[in-house]
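First the structure, then my questions, so here it is.
Here is chain A:
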Amino acid sequence: MTQNILTVENLSMQFGGVLAVNNLSLNVNQGEIVALIGPNGAGKTTAFNCITGVYEPTNGCVSFLGEMMISNHPKGKMKKLYAGENKDLYKKVISHTPDKITKLGIARTFQNIRLFKSLSVFENVLVAKHLRAQQTVFSATFRLNHLEEKRAREESLDLLEEQGLLAVKDTLATSLPYGLQRRLEISRALATNPTLLLLDEPAAGMNPQETQELAEFIVQIKNKYNVTILMIEHHMDLVMKISDRIYVLDFGKLIAEGTPSEIQNNIHVIDAYLGVVEGA
Partner candidate 1 sequence: MMDKNKKILISISLVVGLFALLFILEQVMPSSSMLFVVLKKGAIFALVAVSMNLLNGFTGLFSLGQAGFMLIGAYTYAILTIPMADRAAVYQYFDGGIIGFTLSVPIALILAGIIAAIFAFLIGFPVLRLKSDYLAIATLGFAEIIRAFFQWDVLGPITNSSNLLRKFPTFSTVLYPFAVAGICIFVIVLLINSSYGRVFKAIRDDEIAAEAMGINLAKQKQLAFITSSFFAGVGGGLLAMYQSSIQASAFKASMTYEILLIVVIGGVGSITGSVLSSFLFIASSEWWLRFLDAETYIGSFHVPLMRSGFRKVVFSIIIMIVVLFYRKGIMGTKEFSIEGIGRFFRRLFAKKKEAQ
Partner candidate 2 sequence: STQKAESNVITIGVFEPSSGDNGAGGKQEVLGIEYAHSKVNTVEIDGKTYTIKLEIVDNESSTDKAPTAAQTLVSAKSSVVLGSYGSGVSIAASDVFKNANIPVIGVSCTNPQVTEGNTHYFRVCYLDPFQGTVLANFAVDQYGAKTAYILTKMGDDYSVGLGKYFKQAFEELGGTVIEETFQEGNSDFTAFLANAVKSEAGVIFAPTSTEAASLIIGQASSQGITIPLLAGDTWDSSVILDAASGSNLSVAVSTFFDEGDNSTSGAEFVSGFKAWLNSDNTKLANNGGNDIVAAVSALGYDAYMVAIEAIKAAGSADSVKINESLWNINYLGVTGNIAFDQTGDAIRDVAYIKSVNTSEKAWQFEAIQSIK
């Protein structure tokens, strides 16, 4: 049995009248590539946002590496709105800010690319190195930490080289073509030394050829950096090709779980999401 990395239990997220995520439970094991798929508006991005601390979930808990990281139960107005059967579970309230969660070892990319637009490619990656550095403003300002800074720079350069971004390291992040921006966003996330990497539609805006390359890229970084991957994706070729397991969401609810071939033939999934079985 491989080690369990991420466990989500009974996670719910409510916005006004919309129950965007409804009692979602899932887990991710060491070294896996797990895909989260589902129709538009099913709650996939919202689930990511809950796991990474951007939103405080209405109910449920998330543990990471065996430790409880997020836990909440409906309060106040939410109580009335939220009528899930687990509303009395998770009395303990734990909520970490996104930066804390990143420090614990979860890194992510965004559905709409979010790079630091006035920083160069190299600096974008360097920023991500900041959180692991042992320094104070004082030591940084007066260059008492130059060894550490040097190491961060070297590591970042190595990373860029491996990702094939070394040639563009001094260009502004936003003037890169779309595909490279995606790649940079992934590299930047990797620079935080994560255990778990969350990718939100990494192949959006790529053509089939590029998508294929991306698939190889993801597998490659998984092996090289020893990270576990949870990704949201609508490109079924990619999902079916590289994921070990797939979770399917619809209207916030989990409707199926299984290996690619199981999912491909699951009647609910076909109904809600895939339509006729993807041919050719």
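Simple rule for what comes next: a residue touches a chain if its C-beta (ideal position, glycine included) is under 8 Å from a C-beta of that chain, and two chains touch if they have at least 3 such contacts; residues count from 1.
Selection rule: all candidates are chains of the complex that A comes from, given by their letters.
Predicted, not measured: the structure shown is a model, and the values here were computed from it.
Although all of 1 or 2 belong to the complex, chain A touches just one of them, candidate 1.
Of all the residues in chain A, the ones that touch candidate 1 in their complex are 52, 54, 97-100, 102-103, 107-108, 110, 114-119, 123, 126-133, 135, 137, 140-143, 145, 149, 152, 188-189, 192.
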